[in-house]
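A single protein chain has been omitted from the complex, and every remaining protein chain is retained in its original position.
On to subunit A.
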């Protein structure tokens, strides 16, 4: 006996299968993911114009709700919303209402009352965007900008865009994700996206303390030895290692981690010669990655930043479209009930 529908799609898709929230990649099919990538491609061209704006979100209000601080992700969301001509409000909630004892629900209801159309949410707790979409403000499109260890779907999609630009395909690709998978929302979303888009193999490379229980069930293989794991790779994705991981007895030292799991030129040489190197940033040079690799010819780390704006424009415009379609449906239904 199960209690609830395990698929989040009743929440994030409209009845016609359009996106109306963007909470997780779980349950989204290859067609929709490809659609997001294609839409983002069309927005890259906008960024190359001298006037970098399109009117898709004109008159709409987007609120960046960051319960956990982030400069980079927030700026790319802000730029993306502005290029779509939306009005943007940035709120750092950890320094605002909730520290005065107001509950999350109350804060959000106040913001909804200000006629917001979209919340971009980053939160330290897994599932916070689901909670907001389901229980608090169902009429507002919610974009997940990272929740706890759960998901960071826009980051994963911009990584997919970067891979597609360099490899032209996903079929047959061997991709490794290296480092702190346990704490990484990015890794969970990337594994999901790579599986759905048809990558041949996703490998996670990490010591046992940095892997979640039964990680293979997410659709990946596990390799403890990085030298073996680098073999035949087309793409290697390095994850950021938080300094505090030494404290909980997860790792002995940064030095030992770097020696075993840091991406050096020697280790990169074990992969395919055209293997690209990615990192969601910010980089800890000398901890996850050698500077010469981060700045080297195989690194596509800076492309990732540019693509971030395009992916966020794509997701925001698609979710707003779905939300508008849903509102129209409801309006028609209400009129039918009245008639």
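Keep this in mind: a residue touches a chain if its C-beta (ideal position, glycine included) is under 8 Å from a C-beta of that chain, and two chains touch if they have at least 3 such contacts; residues count from 1.
Note that in this section contacts and distances are computed from a predicted model.
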item	value
Protein that the absent chain corresponds to, by UniProt name, given "ABC transporter permease", "Corrinoid activation/regeneration protein AcsV", "Copper oxidase" or "Dihydroorotase"	"Dihydroorotase"
Residue among A:212, A:281 or A:321 touching the omitted chain	A:212
Residue among A:19, A:37, A:63 or A:104 touching the omitted chain	A:104
Residue among A:28, A:120, A:151 or A:320 touching the omitted chain	A:151
Full-complex contact with the absent chain, from A:60, A:83, A:122 or A:185	A:185
Where the missing chain touches subunit A, by residue	1-8, 11, 26, 103-105, 123, 125-128, 130-131, 134-135, 147-151, 185, 188, 212-215, 217-218
